[in-house]
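The structure appears right after this line, and notes come after that.
The complex appears here minus one protein chain, its other protein chains still in place.
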Amino acid sequence: MEPYGITDQPLDVAALSAFVADPAAGAIVTFLGTSRSSSADATNVERPVETLWYEAYGPMAAKRLRVIGEEARARHGATRVACWHRTGEVAIGEASVAIAVSSPHRAEAFACCRDIIDEIKRSVPIWKRERFTDGEEWVEGYDGSE
Amino acid sequence: MEPYGITDQPLDVAALSAFVADPAAGAIVTFLGTSRSSSADATNVERPVETLWYEAYGPMAAKRLRVIGEEARARHGATRVACWHRTGEVAIGEASVAIAVSSPHRAEAFACCRDIIDEIKRSVPIWKRERFTDGEEWVEGYDGSE
Amino acid sequence: MRVRVLFFAVARDRAGVSTDTVEIEDGATVAALFARLAVMHPALKDVLPACRAAVDEAFAPHATQLADGQTVAVLPPVSGG
Partner (left out) sequence: MRVRVLFFAVARDRAGVSTDTVEIEDGATVAALFARLAVMHPALKDVLPACRAAVDEAFAPHATQLADGQTVAVLPPVSGG
């Protein structure tokens, strides 16, 4: 299995978790970002989401996932990292992103996994589009400013 | 599936993750505690572990898991929690404990999952025994003092 | 009165049994029971100070007064997770 990638297929967190398992690791933390059945609009009102999908600048997104994962792994002294993001339509309740991190002790696994998802939301060129009953729109994202 | 329990069978993190999935949840965090191939002894020297196993005060341990999980869920506003601990022999690399937490946003899922494993290590009546090449011993644990 | 005592992990190894029935004065505390256990099972003596007690499957401070028929578990420092 490739540890990092972009796919239009459902994500398999068990496969990622198995991939990072290691005899030197005492902890495995996984994160799944799942699509919610409602979403706050620009005025912070929650509206029911009918469908949503993701568009990626594929080659750059895959490179960014690898850089983010490996930098976080080194910074936290984690053992292994795997991270995939999905594109195309994602059904409500399904995962758009899956991360797995193993490390000797649990603190680093939690911190590393958290850093990875935070950085993905800042700097991986992927965009979410939501369709509501009354229209559809690109989700306002992170523009790179601090 | 029961959300909390003690079992002598291998743990299935994918089943726990599926159990906590919810249309209202935007994040699922899982934690697996896995058995390491070496362990620090009382003098902090890492020694190779041949086999390890867990003994539980079963009925009390199951009650504690439920109390810990549900209190953490309420405290963090998480959506659903599931948590199982394994007993008996656990092969190197396999999981002794599995936790899954879903929540609307990721910060609560990480914090809730972290709190649960920390509290399990403080107050669930389960004991680990390790066999080394040169003997075996109960692992020094947490005695309830702050 | 009588209480049932359960030993786990290193406490069971030291006691040499996993359960015991102890006859003790009415209203005795967990602390009094632990003192009695140290006499009954001398090898337990040096591990008991680190042990917590559970009465009927819930943690109980050493000052807890026991009642006839209760089950007291002797819990060495836990190491699950």
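Letters A, B and C name the chains as they come in the text, with residue numbers starting at 1 for each one.
Going forward, a contact is a pair of C-beta atoms (placed from the backbone, for glycine too) under 8 Å apart; a residue touches a chain by one contact, two chains touch by 3 or more.
Note that the structure is a prediction, hence the values are computed from the model and not measured.
Note that the absent chain touches A when the full complex is taken as a whole. Remark: the omitted chain is touched by one listed residue; of A:Y4, A:F19, A:Y54 or A:F110 this is A:Y54.
Listed residues A:V13, A:V49 or A:I120: the one in touch with the omitted chain is A:I120.
In the full complex, chain A touches the hidden chain at residues 33, 54-57, 59-61, 63, 85, 96-97, 117, 120-129, 138-144.
The rule is short, and it goes like this: only the chains that are shown with their structure count from here on.
In this assembly, the C-alpha centroid of chain A lies 49 Å from the C-alpha centroid of chain C.
Among the residues of chain B, those in touch with two or more other chains are 33, 117.
Residue positions of chain C touching 2 or more other chains: there are none.
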